[in-house]
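A single protein chain has been removed from this complex, and every other one stays in its place.
Going by the order they are written in, the chains are A, B and C; count residues from 1 in each one.
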Amino acid sequence: MIDFATYGMYLAAMLFCLGLAIMIVKRNMIFVLIGVELILNAANLNMVIFSRNDPNLGGQIFTIFSIVIAAAEVTVALAIALNVYKYYKTSDLDEVNELKH
Amino acid sequence: MTPIDVAFFFFLIVTGLAGIGILLTRNVIHAAMLLVIVLLGVAGLYVLFRAEFAAVVQVLIYAGGIVVLIAFGVMLTNRPENGKLMTGNHLVLPALLVSSGLFYYLVQGIQLLDPIATQQVAKLPEDQVEYIGAAFMTDYIVAFELIAFILLVVLVGAAYLAKHHSRL
Amino acid sequence: MRSVEALDDMSTYARNIGQAIKTLSEGLKLTFKYLLQARKSREPIGVEDPNYFKKEEGTVTLQYPYEAIPVPDTGRYRLHNEIDDCIVCDKCAKVCPVDCIDIEPIKSAEEIGKTSDGTPKRLYAAKFDIDMAKCCFCGLCTTVCPTECLTMTKVYDFSEYDVRDHNYVFAEMTPLEILTKQKAYEEHQAKKEAEKAKTSSVSKPVTRPEAKVTETTAPSEATPVKPKFRPKPMTKKPTVSDEQQKTGEGAEKPVKAEETESTSPAKPKPKFRPKPTIKQASTSDEKKESNEIPKPKPVFKPKPMIKRKPKDE
Partner (left out) sequence: MITFLFFLPFLLGFVVIGVYGERKIAAFIQNRLGPMEVGPKGILQTIADLLKMLQKEDILPKAADGKLFLAAPLVIFAAVFAGYAVLPLTEGVAGAGVAAGLFFLLAIVSLDVLGILMAGWGSNNKFALFGAMRSVAQIISYEVPLGLSILGVVMISQTLDLQEMTINQGILTAQPIYLFGIKSLGLEVGHIGGFLSWNVVQSPILIVSFVIFFIAGLAEANRTPFDLPESESELIGGYHTEYSGFRWGLFMLAEYGMMLLISFLGAILFFGGWNTPLPNIGTLALADWTTGLWWGGFWLIGKAMVLIFVMMWVRWTYPRLRVDQLMDLSWKYLTPIAVIVLFICGVWRLWMI
């Protein structure tokens, strides 16, 4: 029997670190958003893995909650990104450094 | 290797490679499409970890909804340079240091876990969909209603934010 | 006030829905009716048929190559020239508004034959091309034709793969024949010149007209401009058209006419439809005129004739 759970957790850790690296490395707003999604997915994957041991399916249920929240978060983030782009004419986060309106 | 093992490692490897691909690519649209692969791979892993409902939700909301939103966002907020949407990298070294260090410690942590304990599979409810539906309406009713409320707020808020304003 | 407006809005909303359902179902009913009518189909009946305009239901298309609406007997579509009746008068080419007829005549020393209505022929048609791609089907050429050899036929489907195939060649002389005819005429002229030179002391009135004739041969009947304008291969053979086959066969008369020196393309003799010989008298009159007119003003020779002729009719 292959230890699915451990491999899954390795993958989750890897996704988390990839997401972190993407958030730091990339300068584009959308890329940062993608990194956030990866981190959320890593967390969800871990929850699902451990939910296997839970007859109450708590992990799964919270995964679903987290997915829905992620959808809401992306929507708002994109609306903000759209506005930032409209104002600064760029989607590069380094150039968006003034608080002035 | 049973077919399930093959499927498991297939999803595992595809997900990992696509994730690395996102880090390496400089094309935003390619990154979004690789994100779809990651999300579908994770959904496949959900199925193998006996969470079919979560997998379907993942496909429906993440792959079908969020990525499309992201792709739309890319198209609306980026100016293509000679046909491609490219973005620069910076702080490569610190990022690699931080993330690989974190990865090292996470792997250490995972190895500390009792492998036997993680393999014990509890007896899950027969009809997961029914069980989850009931749980939403009983044990998790507060969270459920909160989510509904948040979604409503987000719907209104995003529409307001994205509306054409001369000033915010 | 506001509630009234809201009520109003709601009623328009409901009305919209009701209207949508009504109109959509009506549209579906209509198309379904047509779908059912498709069992009936239009028959290939001609315009003479009293039921022609009564067929309102069912599919209106005919499977064209297999079934076609009969063409009325008076249908005027593709031009056809009965080359044996043609006196190569060039009227059709002159009257054509789109210049689709291209004629190249060769003069002959003597009368080379008669058309079926008795008009004497004095010109060989080295080239008689009608470019149906240019033709505008006005029918003017058929009205001016003195011998009624140029007609519009009932053939209406003459599509081709190559636009050049729309150029119908009616002349049937081979290049060799053309050369020999030209040569014969030149020799004839030369002979005349020689005779003239011999009898140079003879009174002028005799020589004058003949000198004129020699001059006019080169720009014979105002055509020399055209060949330059449209250099078409004269030997071009249009693909399969019954007209063409007819004209190809109709090498009879020229052969007879030129017994003396022709290399005689002995082809099977065609049978000719007897041509209506109604206007024999008038056309022959004009023919004579045309022979006389060149004397005073050769360059514009056929012009007055063309104008006069429609008036005659």
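Everything below uses one rule, namely that a contact is a pair of C-beta atoms (placed from the backbone, for glycine too) under 8 Å apart; a residue touches a chain by one contact, two chains touch by 3 or more.
Worth saying up front: this structure is predicted, and the values here are computed from it rather than measured.
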List the shown chains that the missing chain touches in the full complex. B, C
From the listed residues C:Ala6, C:Leu24 or C:Cys138, report the one that touches the chain absent from this view. C:Leu24
Of B:Leu24, B:Leu113 or B:Val129, the one touching the omitted chain in the full complex: B:Val129
Which one, B:Val67, B:Leu106 or B:Val154, makes contact with the chain that was left out? B:Val67
Extract the touching residues of subunit C with respect to the undisplayed chain. 13, 16-17, 24, 27-28, 30-32, 34-35, 37-38, 41, 58-61, 63
In the complete complex, the non-displayed chain touches which residues of subunit B? 27, 29-30, 33, 36, 52-53, 56-57, 59-60, 63-65, 67-68, 71-72, 75, 83-84, 127-129
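We adopt the following convention: only the chains that are shown with their structure count from here on.
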Using mean C-alpha positions as chain centres, tell me how far subunit A is from subunit B in Å, no decimals. 6
Counting in whole Å, what is the centre-to-centre distance of subunit A and subunit C, each centre being its mean C-alpha position? 81
Where in subunit C do residues touch two or more of the other chains? none
Each of the following residues of subunit A touches two or more other chains, namely none
Can you check the complex and tell me which residues of subunit B touch subunit A? 5, 8-9, 12, 15-16, 19-20, 22-23, 28, 31-32, 35, 38-39, 42, 45-46, 48-51, 53-54, 57-58, 61-62, 65-66, 69-70, 72-74, 76-78, 87-92, 94-96, 98-100, 102-103, 106-107, 110, 113, 115, 117-125, 128, 131-132, 135-136, 139-140, 143, 147, 150-151, 154-155, 157-159, 161-162, 167-168
What part of subunit A is in contact with subunit B in the complex they form? 1-11, 13-18, 20-22, 24-31, 33-34, 37-38, 41, 44-45, 48-57, 59-61, 63-65, 67-72, 74-76, 78-85, 91-92, 94, 101
